[in-house]
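Sharing a structure here in structure tokens format.
Missing here: one protein chain of the complex. Every other protein chain is in place.
As written, the chain order gives the labels A, B and C, with residue 1 at the start of each chain.
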Amino acid sequence: MSSSFGKIFRVTTFGESHGGAVGVILDGCPPKLRINLDLIQNELDRRRPGQSQITTPRNEDDKIEILSGLKEGVTLGTPIAMLVRNKDQKPSDYENLEQVFRPSHADGTYHLKYGIQAASGGGRASARETIGRVAAGAIAKQFLKKLFNTEIFSWVKRIHDIDSNVDKDRISLSQIDANIVRCPDEKAALKMIERIRELQKDGDSCGGVIQCLVKNVPSGLGMPVFDKLEADLAKALMSLPATKGFEIGSGFLGTYLKGSEHNDPFIKSNDINKLKTISNNSGGIQGGISNGESIDMKVAFKPTATIGKEQQTVNADGREVVMKAKGRHDPCVLPRAVPMVDSMVAIVLADHLLLNHAQCDIIK
Amino acid sequence: MSSSFGKIFRVTTFGESHGGAVGVILDGCPPKLRINLDLIQNELDRRRPGQSQITTPRNEDDKIEILSGLKEGVTLGTPIAMLVRNKDQKPSDYENLEQVFRPSHADGTYHLKYGIQAASGGGRASARETIGRVAAGAIAKQFLKKLFNTEIFSWVKRIHDIDSNVDKDRISLSQIDANIVRCPDEKAALKMIERIRELQKDGDSCGGVIQCLVKNVPSGLGMPVFDKLEADLAKALMSLPATKGFEIGSGFLGTYLKGSEHNDPFIKSNDINKLKTISNNSGGIQGGISNGESIDMKVAFKPTATIGKEQQTVNADGREVVMKAKGRHDPCVLPRAVPMVDSMVAIVLADHLLLNHAQCDIIK
Amino acid sequence: MSSSFGKIFRVTTFGESHGGAVGVILDGCPPKLRINLDLIQNELDRRRPGQSQITTPRNEDDKIEILSGLKEGVTLGTPIAMLVRNKDQKPSDYENLEQVFRPSHADGTYHLKYGIQAASGGGRASARETIGRVAAGAIAKQFLKKLFNTEIFSWVKRIHDIDSNVDKDRISLSQIDANIVRCPDEKAALKMIERIRELQKDGDSCGGVIQCLVKNVPSGLGMPVFDKLEADLAKALMSLPATKGFEIGSGFLGTYLKGSEHNDPFIKSNDINKLKTISNNSGGIQGGISNGESIDMKVAFKPTATIGKEQQTVNADGREVVMKAKGRHDPCVLPRAVPMVDSMVAIVLADHLLLNHAQCDIIK
Partner (left out) sequence: MSSSFGKIFRVTTFGESHGGAVGVILDGCPPKLRINLDLIQNELDRRRPGQSQITTPRNEDDKIEILSGLKEGVTLGTPIAMLVRNKDQKPSDYENLEQVFRPSHADGTYHLKYGIQAASGGGRASARETIGRVAAGAIAKQFLKKLFNTEIFSWVKRIHDIDSNVDKDRISLSQIDANIVRCPDEKAALKMIERIRELQKDGDSCGGVIQCLVKNVPSGLGMPVFDKLEADLAKALMSLPATKGFEIGSGFLGTYLKGSEHNDPFIKSNDINKLKTISNNSGGIQGGISNGESIDMKVAFKPTATIGKEQQTVNADGREVVMKAKGRHDPCVLPRAVPMVDSMVAIVLADHLLLNHAQCDIIK
């Protein structure tokens, strides 16, 4: 199990990196939603390998095929199945990997857990699995946009030690996609690209931080106890490959403040369905429930585990060996992870929107 | 909904802070497990209000009553229902709160979502809700201890800006409980206690970071995609009140490293069911699955929202008002949050242990 | 697991027949629903043991205690915990049962599955477990009644071979409760009562059929594939103790008809939200979805397994023995099962109402 996410707006993905196809079933999508199919493909293109000089050269066009659930571009309310064929498979690249465990990769733990592994590549641990998430997320985004004009902006905030300076009030998608590293601070972006290329030449890799801001959030999403909105967002984002940390609002830095400094004072709101705060250390969520302010999150992505340098490791027999990976890999996952973050956030919000509607919008 | 957690080892809590009782149903616990009931009460005592000078003076003895699921201290495999009566209720303290929204508290969002609120106190947002989690977690801990000698250690790593220095290899429960702030670095602990008391006198509050280390973890726990072990741990811990951030292994700091620095080299393991690494930036989890090394996490807790200082806010009619809270509250939630972190981690691990056993230990 | 039912309107029960208490947590109930508490107690009184000469003499007043989720009789949208203390426990009656398996009872299978059993009585297999279902069902009924004036009528249709003749158009609750066997055909009821008392004197037992009719059903409840409305109703009712069969609409008898005889012709409906049919072989459900006509079901209940006659059986050691049960038991479960059927049907409909509202009432 484990390949499903969401309670009502529910996503189930399938596919190994070097099998026949990867894809997704999105169940529970409301009927009568007109889908712009180009927006789905556009998101897949944003996560596609080979899109720029700083991503893996694996060449996949990742054209989406929709098998069910739509009639002339409108949702039927039935499962929407979507798939992408795997094309540029080079299992030979991975031949020596199969029995040698790449350090900090999933090879070893899959071997221990399942006692068998996909023929080559990362199997379910490959970022190709996220194709299904991004396709479903592209539908979730359109649903949220239609109902509440909700907009989700993710961008690369930091690469290695190169931080950026972004004006959250003026963020836009075109700004984010203006460069290949997806950082809206142009100066920082240039440095980031340079750093990634340097490390790439050196057979090394780097990580960083993606920030995500959601505007025009309806209030009331999330639930008091285990299914707090930030808890489900944390799970969603920590389920992406290579993530090591999650912050909502003030995050770890906020713990250096006193309560009197950290609390967000309320002021009069023009919208009776929303609360309005002066500061937003809460990150748009209080008591697990959205208050209507922007949701503000950060996610840490570690440096890519697969690198071209020699590393000490063991093989499946437990013997110590030295390895040097050949497979095509990203020197830095963050530029391609931007649409993945967008998508997981969209799926969480769409699901909570339906859950809240079910319970709290039925007795007036 | 939202009051249930876990797939097989499944916890459902109930209760408002000022209602008749709070409690939990733990369903799916394996039969034939001998429970030490004192260990359940002991964990509740660790989270109990009024336990020291730096916690809320609300006086609850929090004696657990077990209604079902045990026979002479041994689990039947049927739901274990446990409850604690609320005793020291002072709704009058909260009388003026009902319609005035405490900044950064759940009052406002509950009002927007439900259109009705518990008579007083925090309702489901109160830390009293965690009694059920801690009681169930105390059983999960005994289950893990029995099967794999697994041990979970949570402690206060930082309060406000006072950090500690702890030798993870030598951590012990007695060391953690040796002082009222639950920081095993005695010198830091004294400073922390002093800082908390100062802020308390000033009607203010502070937050900090709890670290959690799990030793003797069986490998193979967690699943590849959405239900990665770190994703479920993140959700579990971000569902605790006042949490703002989660880190596994190297966390946000790890993003300043190169891949060649961050990867954990494998070396020969003496236990064929576990992997062994030189460093542990992975935090014991790779590809979403435990590798057998210690699981290492950090959680950020914000400063308590309810403070004794005057604050700007609005009331339920949307009018701006100034408030000063009277209710009894903790100046710092971390000392009492330690057993909550323990418990949520134990519940996640117990559930994943059963899930892994179900799917991966059936065909030999 | 197994002690939870429903996806959004979700019920979790606990308790052994001879433990401290039995009860339920109802999670997901919409907020702002005014509950008539007397109606909950009234349903419990309808299922209570000792209510008449044809039920078990075990004397329990089954007074409900509500621990959370309500404020002055109005739902908060948070978990509603309800419990009933066990009082008239006579474990001594069951002393010789513990290791001797009553034929066709759960003793043997519990022993095989869990390797341990509740101290006495039926444990979770006891009809006392249904107290939680009936309490939650009483809330579901009020919810359905308020929103759609939906009414659920269950009655005893047949006892042993004594069938009844009931005018479904004129059925009423007072008619059903007019006699202790809960059959609205007074003549048949008298014969049924006589039959039950005869068998009771003889140390024997009998079964029969309960019919359930739901009026004023909103259309659109149920989902196309696995969660068809009749599938969830079947599961709900087959989860009650002692059930052996389920029929929707024409049931098994309908299979003797040709398609041209069985199909329900549509005619013009005055309510644009409902379909109208001349006949109702469909039982109010087509393609798994309610069409607005009355839902019509039948459930077979076997004769009570625990009887006062000598029976051949084995004990826990596998040795063949002869036993004669002493415990107090119902000679016929149907009169007390009527409110259980009502309740399970109400819970299924309430849950599907919320599910349909979530997905299909959000985009207009």
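Please note the rule applied: a contact is a pair of C-beta atoms (placed from the backbone, for glycine too) under 8 Å apart; a residue touches a chain by one contact, two chains touch by 3 or more.
Values in this document were obtained by computation on a predicted structure and should not be read as measured data.
Trainee: Just to verify: which one of C:140, C:199 or C:212 makes contact with the chain not shown?
Mentor: With C:140, C:199 or C:212 as choices, the missing chain is touched by C:199.
Trainee: Among B:71, B:197, B:326 or B:357, choose the residue that contacts the chain missing from this document, as touch is defined above.
Mentor: The missing chain is touched by B:357.
Trainee: Residue-wise, where is chain A in contact with the chain that is not depicted?
Mentor: 1-4, 7-8, 10, 12-16, 19-23, 25, 27-28, 31-32, 65-69, 71-72, 74-81, 83, 113-119, 123-124
Trainee: Given the full complex, what residues of chain B touch the hidden partner chain?
Mentor: Counting only chain B, the missing chain is touched by 7-8, 28-33, 77-78, 146-147, 224, 353-355, 357-363.
Trainee: With the missing chain put back, which residues of chain C would touch it? List them for me.
Mentor: On the chain C side, contact with the omitted chain comes from 1-5, 7, 13, 101, 103-110, 112-115, 123-125, 129, 158, 160-161, 199, 204-209, 219-220, 222-228, 230-236, 238-239, 241, 243-252, 254-269, 272-275, 277-278, 281-283, 285-292, 298, 300-305, 307, 309, 311-314, 318-320, 355-356, 359-360.
The working rule: only the chains that are shown with their structure count from here on.
Trainee: Relative to chain B, which chain has the most distant C-alpha mean position?
Mentor: Relative to chain B, the chain whose C-alpha centre sits farthest away is C.
Trainee: Need the central chain here, defined by C-alpha centroid distance to the all-chain C-alpha centroid.
Mentor: Closest to the centre of all protein C-alpha atoms: chain B.
Trainee: Which whole number of Å gives the spacing of the CA centres of chain A and chain B?
Mentor: 26
Trainee: Just give me the whole-number Å value for how far the CA centre of chain B lies from that of chain C.
Mentor: 38
Trainee: Send over the residues of chain B in touch with two or more other chains.
Mentor: Within chain B, residues 1-4, 7, 13, 113-115, 123-124 contact more than one other chain.
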